[in-house]
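Apart from one protein chain that is not included, each protein chain of the complex appears where it belongs.
Up next, chain A:
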Amino acid sequence: MNRLKKKKQNAGVEVNGNGSVTREPDCGRKQKLAEIHQALINDPVDIETLRRAAGSKGGLLTDELRRKVWPKLLNINVYDLPHKPGRDSLMSGGMRASERAVLQEQMIDIILEVLKYTPQLHYYQGYHDVAVTLLLVVGERMTIAMLDTLSNHHLRDFMDPTMDSTKHILNYLIAEVGTIFALSWLITWYGHVLSDFKHTMRLYDFFLASHPLMPIYLAATIVLHREKEVKKTECDMAMVHHLLSRIPQDLPYELLIGQAQDLFDQYPPSLLAKRAALQPRKSLSISTFQAFQLATLHQRPDSILKRLTKAQGSSTSRQASRYSGLEAALPQERGQLWGKGNRMVKMAVWGLSATLGAAVFAVAQTAMDWGPEALLQLF
């Protein structure tokens, strides 16, 4: 792997053919907030500014902004969300004893809902790490919509019946030590390995605004960043794997994100594929990306969307063919749970992810058609 070269950055807004974002020098936080707000009310929504904000220092800055911008990055109409699946009383009434139980049920509902609508999608261990991250930021209904889009685009290759496509993508990472250490990074967007939720959210800002292969570029910069450590370790492939698969929790994420972006610009996926002598292979994530990026350019701001969605009714809305019965759900309408400090909630969810992974796996495979009551008995 070639060394990174420090690249001069353009100050202007620039989106290249691969949909990557050129960063601009860090302007003040206040100014950035103002820019993001302005981009959101622009008609059409100024998606390029939003992408640039998501990639540049600090990312989208606050949870409140993430709730507004993340859906835009995925071309989702906030007034046209799927209903809560199955049981809709989860958040109300304190019938469910613990927060854990609530989260567990929500996660299972969300994942099953997405898988149900697209039978070609297969659950993988790690998918719930993505679901949790979204759930903690945007709430249940928006999570279904976002996860649905991600599953059909960015994460699509990981959801094949086999891991062949995933293994192929890992081959973009030219590492002499094998690439399995980066598997969980790739398929969970690092959600599986980072313990501080703040970092996970920052990376999700970046990845939601980037090419599906960006997690691979970040993996490369992390390996380069740790070059000295790697060289100091025993000359044994197992030990190198061991070292690399443990991500230090204090990585300089802003720096690495910038380097990953530079690396992407210098060595776009097409070039990398040639260098790595990769066999041509149809990647749904990559082949549908350009059209997906283009589609995001024509979004109306929320104020207009609200009016249009109500006026047009469900017949013309994006989700209508898949989800019946629409009603507006403002992002603020999140469960009271999320107000209690994401970190704590994330900790709680982490604890249950294994059980959940196994449970969802079993459920998704064998009990897709069962009623919610039957599902509940399983857990």
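Methods note: a residue touches a chain if its C-beta (ideal position, glycine included) is under 8 Å from a C-beta of that chain, and two chains touch if they have at least 3 such contacts; residues count from 1.
Definition applied: contacts and distances are computed from a predicted model.
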There's a gap in the complex where one chain should be. From "Glycosyltransferases", "Ribosomal RNA-processing protein 42", "Metaxin-2" or "Ras-related protein Rab-15", what does UniProt name that chain?
"Ras-related protein Rab-15"
Tell me which of A:Leu40, A:Ala53, A:Leu183 or A:Met201 is the one touching the absent chain.
A:Leu183
With the full complex in mind, choose from A:Lys32, A:Arg52, A:Arg66 or A:His192 the residue touching the hidden chain.
A:His192
Could you tell me which of A:Leu33, A:Met163 or A:Leu284 touches the chain that is not displayed?
A:Met163
Among the options A:Val240, A:Ile286 or A:Leu305, the absent chain makes contact with A:Val240
Considering the whole complex, not just the chains shown, which residues of chain A touch the missing one?
122, 124-126, 161-164, 167, 176-181, 183-184, 187-188, 192, 237-238, 240-242, 245, 350-355, 357-359, 361
